[in-house]
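Missing here is one protein chain; the remaining ones are kept as they sit in the complex.
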């Protein structure tokens, strides 16, 4: 095993081009477990810790450009307003120690369906900034990023530099079911974002299909229902039957398995419950904000 | 400083500071908080090698061939050993039945069984070499439950058994069977107005001690070996290790290294013999440290169980009879299974008065992971089932579950189903009363001015509910556990106590082989020595095999038995010291000859408090040292047909009240409070007592809602050998644990004390389950209960 310690991003890209099998290591929270437990012996470890700009973020007009190694702790502490869904998801990641090391780049690189960030990224809307020495930078839409169980759209010579995440234009929520109250891998997870500017709702489901997925049929149903009923304008409470149908459609979007963490049947059920609850919470926030702005006007 | 030895002054004697009953602090506390305390995995030796164990990848198979050539040729590798390299005819070990191969011979019987050993100069070298060992398996069908184990044509897990249980078991795949028959169940059933039946399942729990199995074996010049090891019982290890190495016991020196928790999981050998074999073969010190994955295969677990119960009661709430069958899965090797069967059967009635019982407990041999000792064994599984039965009965009778239990509670003088009278306080009804009387935790504690605090809700940080679906439930349970080794086992301990003057101060040194595994035995030994010998300074000598056996740190027995040995030996030392005093100073004061003399505060005092002399003067430059054994009252074996016999020496009782909040839609549970009341006889160290009760309580909580080793029934392979998927409670899963300590002395025990470590682990689980049933209305006949069981999605 070789340990490559590039001092700059350019060096890292060059190393990855030269050694496409090199495994990038940043927070180490996935890679080191595999090494400690003898599950993996990569030829090269490519350390990204010395590349300072990976731990930086920029808040732009419409998006946040989040460096791949910005820790979950930093996201929780600094980006709660811009990225509320991701901040909530970050808070559910493992433990304080892990949140201090791990970042979204690792979640994307590993592309485990159980990665906590995925449902938040899917619901907010995001693009992954990948780069290679040979072809430069490309932006991969999050919907096209997850290609299979622990597989993603990266080429062997590419590294993830940042994620461009849409700044919240409305309330966002995130829920995750685990069988412990902290430090737990998701049995399943659900992210939901209201986008009042486009009058759309987006979702993300984790650990309930081979890849993180959106519940697109549920989104379409809800978008139509909200539009038809004029809900975005009148701010009425979403009817229980609409919420239930949305929840059922979210459950139907799952394609889960039975494993040691939970049954497929439970996962489908729990995603439905989380969908209904997060919709209730976000819509309530939306109504509150609307009332507040009306009151102020 | 008097030179003539005459008493210098007469003052009122006082209790010696730091004696029993005080919450003195741990002697190893400073070392443990500074990181200096040397655990077994911290051992290091110049020139040491690292040992690695190759384990079977299948549960049940014939070994067709093992090729170690490539591994042995790996640079940095010093030795590769298989069964063929074992040096003597003794190739098995075991606590009671020597059925466990040191290295697999021709066959593996469970997933993760040791097959070969490697020693190398770096752990990674050893791992890579182990991976190069080629083992060819021919897989066999797996035995995984009672049906497959006892089928007429079942493959025998162990062919040709000749152990002392083999003669009375109904099938060779049954390790041991213990029936208990008392009264006449068929007649008593006729008196019952209500009958409830239940079938219960208890999952496989892991001890999950945090300090992994580890040790360092150092070869010695005389051809022997010195093993620094984390264990629960040095002498039991020694008895099993020496014959395999072909060494006399005196050439196998054992010193207890720091132990990072045990809970029964270090009762059996793990890497002890392996490290010694590699050290003797290479002539170099060898260290072995399991990682967490290996630890799940490296020690026995709590027996999973199926329990079938029938209870009857009259309409005024009196229990009429009980019939039960308890099937414990012992896995591939016997380990402590016979004792677990004895406990499960003899304690299957619980702390209740039932005159007519028909009980059967068995442990199976299967190809599942071997199961053995874990805190409260046998009693834990039974308590889960009989307490569920009590709630069902109370419900059917329309009675309050606590009052129903109190109405049937045993007390001092009650006969156990074994016919043995309970001859010390058994305050079962009182413990229930106390736990019920504790103030209730406030409702909806999660509500705050800033909205719901998810940390205090089911789901915790995962943000699954802000109060939706959350229902509170309350449940009660009480349990009974035997203390000490039972069924005629010669349960004794040894202490060597020395008293001398060091730097002008009397100092006692206590030397035992007791394994300090975290329970605080070292704290208590020092307290006992202070109380008996009147000194302030007590040195606790390292535990090793240069002193006689202390027995195991298990069965809630160490404070009772080794504490008893320290007390007894201290008393002998005291007599010697007083003799010395009489010889030196007897002529100076008549009280030397007549009064009952005590040692207090560094002085010899009369029972009236008059000081006769300083210990410094009495001892002078002499040292008094005595090594003595002490044993509790003998017990008897249970009759193999009727289960009758005075099998236990003492019982321990605890009751719990659980308050839970359940997210009924998602099936997530938050335990809000687990209140406990326990009779401890006499709290030698109240701070430690409460710590034990709280710790035991949470191990019970763990197996109620999350902890289970999941074994694939088709392959008998373990599916979750990691802390990622075997979950133990975090600090966000644990509630407040108010503890009410009752001290009703047991006159048969030293200071009236009662063993305490296990009882709180019993009643915690059924109390939590009862509370969840109360919140959800579901029947819930298995533990742990998982979200899918609460949501109809299993």
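Just so it is clear, A and B label the chains in written order, and each chain counts residues from 1 on its own.
Simple rule for what comes next: a contact is a pair of C-beta atoms (placed from the backbone, for glycine too) under 8 Å apart; a residue touches a chain by one contact, two chains touch by 3 or more.
The working rule: contacts and distances are computed from a predicted model.
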Query = Out of "Integral membrane protein", "Putative mRNA 3-end processing factor", "Oxidoreductase" or "Branched-chain amino acid ABC transporter permease", what name does the UniProt record list for the absent chain?
reply = "Oxidoreductase"
Task = Using the touch definition up top, pick the residue from B:157, B:257 or B:742 that touches the left-out chain.
result = B:257
Remark   = The one residue from B:54, B:71, B:517 or B:624 touching the chain left out of view is B:517
Remark   = Contacting the left-out chain: of B:102, B:698, B:759 or B:790, that is B:698
Task = Specify the residue from the set B:73, B:210, B:440 or B:637 that touches the hidden chain.
result = B:210
Note = Contact with the hidden chain, among B:166, B:291 or B:606, goes to B:291
Query = In the complete assembly, which of A:101, A:202 or A:261 touches the absent chain?
reply = A:101
Message = To test your reading of the contact rule: which positions on chain A touch the chain that is missing from view?
response = 1-3, 5, 25, 27-29, 31-33, 35-37, 41, 45, 47, 49, 94-98, 100-101, 181-183
Absent-chain interface as seen on chain B, which is shown = 18, 23-39, 41-46, 122, 124, 207-212, 216, 218, 226, 228, 255, 257-263, 289, 291-292, 453, 455-456, 460-461, 517-520, 522-523, 526, 530, 536-542, 687-688, 690-691, 694-699, 722-724, 728, 730-732, 734, 736-737
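Simple rule for what comes next: only the chains that are shown with their structure count from here on.
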Message = For chain A versus chain B, what separation do you get between their C-alpha means, in angstrom?
response = 44
List of chain A residues in touch with chain B within their complex = 36-38, 88, 91-92, 173-187, 260-263, 265-266, 268-270, 273-274, 277, 280-281
Request  = Would you mind writing out the residues of chain B in touch with chain A in their complex?
outcome  = 127, 131, 291, 293, 455, 458-466, 468-469, 665-668, 670, 705-706, 710, 719-720, 722, 724-725, 727, 729-733, 786-788, 791, 793-794
